[in-house]
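Let me begin by handing over the structure; questions about it come next.
And now, subunit A:
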Amino acid sequence: MSLTARDLGLFAIMFAVLAMVAMFQSPQLAVTILNMSLISAIMALGVNMQWGYAGLFNVGIMGFTAVGGLAVVLIAQPPIPEAWSAGGLGIMLGLMLGVATILAAVVVYKRMAPSKMRGLAIFAVLVVGYLVTSYVFGPAKQAVQAVNPASEGYLGGAGLPVILAWPVGAVFAAGVAWLVGKVSLGLRSDYLAIATLGISEIVIAVLKHERWLARGVNNVTGIERPVARPIELQPLPWVQSLAETLGWSVSQTASVVSGLGYSALFLIVLAILIWLAERALNSPWGRMMRAIRDNEISARAMGKDVTRRHLMIFVLGSAVCGLAGAMMVSMDGQLTPGSYEPLRFTFLIWVMVIVGGSGNNWGAVLGAFVIWFLWVQVEPAGRWFMEIVTSGMADGSDLKQHLLGSAAYMRLLTMGIALLLMLRFAPRGLIPER
Partner candidate 1 sequence: MEPLNALVSLSNFMLIPALAYGSQLALGALGITLIFSILRFAHFAHGDTMALGTAAVIGGTFFLQAQGITEPFGLPTALLAIPFGLLVMIAYLLTADKLVYKYFRKVKAKPLTLVMASLGVMFVTNGITRLFMGVGETRFEDGNRFLFTVREFRDFTGLAEGMALRSAQALTIITALVVMVALFWFLNRTRSGKSMRAYSDNEDLALLSGINPERVVMITWTITAILLVLAGTLYGLDKGFRPFNYFQLLLPMFAAAILGGLGSPIGAIVGAYVVAFAEMGITYAWRRVFTYLMPEGLEPTSMMQLLPVDYKFAVTFAILVIVLLFRPTGIFKGKVL
Partner candidate 2 sequence: MTQPFLIGDSMTGGYGGADILHSCTIAVEKGEIAVIVGPNGAGKSTAMKAVFGMLKLREGSVRLQGEDITSLTPQARVRKGMGFVPQTSNIFPSMSVEENLEMGAFIRHDDIKATMEQVYELFPILRDKRRQAAGELSGGQRQQVAVGRALMTKPSVLMLDEPTAGVSPIVMDELFDRIIEIARTGISILMVEQNARQALNIADKGYVLVQGENRYTDTGQALLADPEVRKSFLGG
């Protein structure tokens, strides 16, 4: 399925707008917007697979993104031997005991006939398992967190190249998605939404509070980057001469070059994903998925295992979100669980998919660019708007201060209105499914 002239036109307008940002605001800003748009586009692709192909409503994008981000820390950070010797073994053993407890409970559930005894047995297994696990896990965790807590206090990672973390992030997210999907797919369609909302809250809670894992709210910073930092680029002769030709400062040039390096990497990933997604969508498999989406009952009647197909696509889509999460962390060079909020990572992506055109991969990509651009630019626009509104008021009045301070929230409002208007008047989006 190729793009029509109209679609290309829409993309061209978008890039013209970005070029104008580079010219009139600043090139760094344009590159930042571009990079986040590319990452958002990948997330939107993942969500579009779930929603556009299969009609699955995932409200836990934030969680899958965060799990992907965790992979970066676990893969790329150097291991911390003191922490490992202090409690690494205990933590690993504790985790295994925890898993063993759950497995034991499942075995009891499957083996015993339904009765009061079974309930008691499961309860006993869980209690004993919990006590043993926390006996092993608790002290080990304390020991690890006590190792140089100001800068470490966690186990560190595997010290592998950071690029490797991207696929691993996808796998992590896929694992979580499999668990959630297994539980909630095949039931009412809104149950999946509520279950994903829950899992993402939990993932974030774990990331924030399990300090032995990735330092929690203390953040992991200074993660190895796949692209040279601006500061490393600045002394290079070609960067300096480029700066001269462009008439920019060296530091500006270096940060733009560094940013563009990421853009190139992200573009490659995005291109591969789009290529795969488009092929999948137009294969017999993709047609079947859409047939299921449009008429689940008749698909079931034809003997399709709808729940299994749904699980598959849910896992795939979440994996893509995890990949994007890993990419984002490696671009920022830090994992900051405190900043993972559902409004940004879940609901914004949804607006992108709906605005772009659900069911169309190119639409999701365009939607990501448009919405991320608005998200960044509405705030200054809101401030400007508020300044006009408040221009008549006396300086220093409380109301004026309040209104100016509230400009930041204008963008939530704008996004909500954009979503509602699209749903109402153009439910098929900017680039409709065909």
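A quick word on the picks: all candidates are chains of the complex that A comes from, given by their letters.
Keep this in mind: contacts are C-beta pairs under 8 Å (C-beta built on N, C-alpha and C of every residue); 3 or more make two chains touch, one makes a residue touch a chain; residues count from 1.
For clarity, every value in this text was computed on a predicted model and none was experimentally measured.
A.B. asks: Thinking of the complex as a whole, which of 1 or 2 is in touch with subunit A?
C.D. replies: 1
A.B. asks: Given the complex with candidate 1, which residues does subunit A contribute to the contact?
C.D. replies: Spelled out, the residues of subunit A in touch with candidate 1 are 55, 57, 59, 130, 183-184, 187-191, 193-195, 197-199, 201-202, 205, 208-209, 341-343, 347, 350-351, 354, 405-406, 409-417, 419-420, 423-424, 427.
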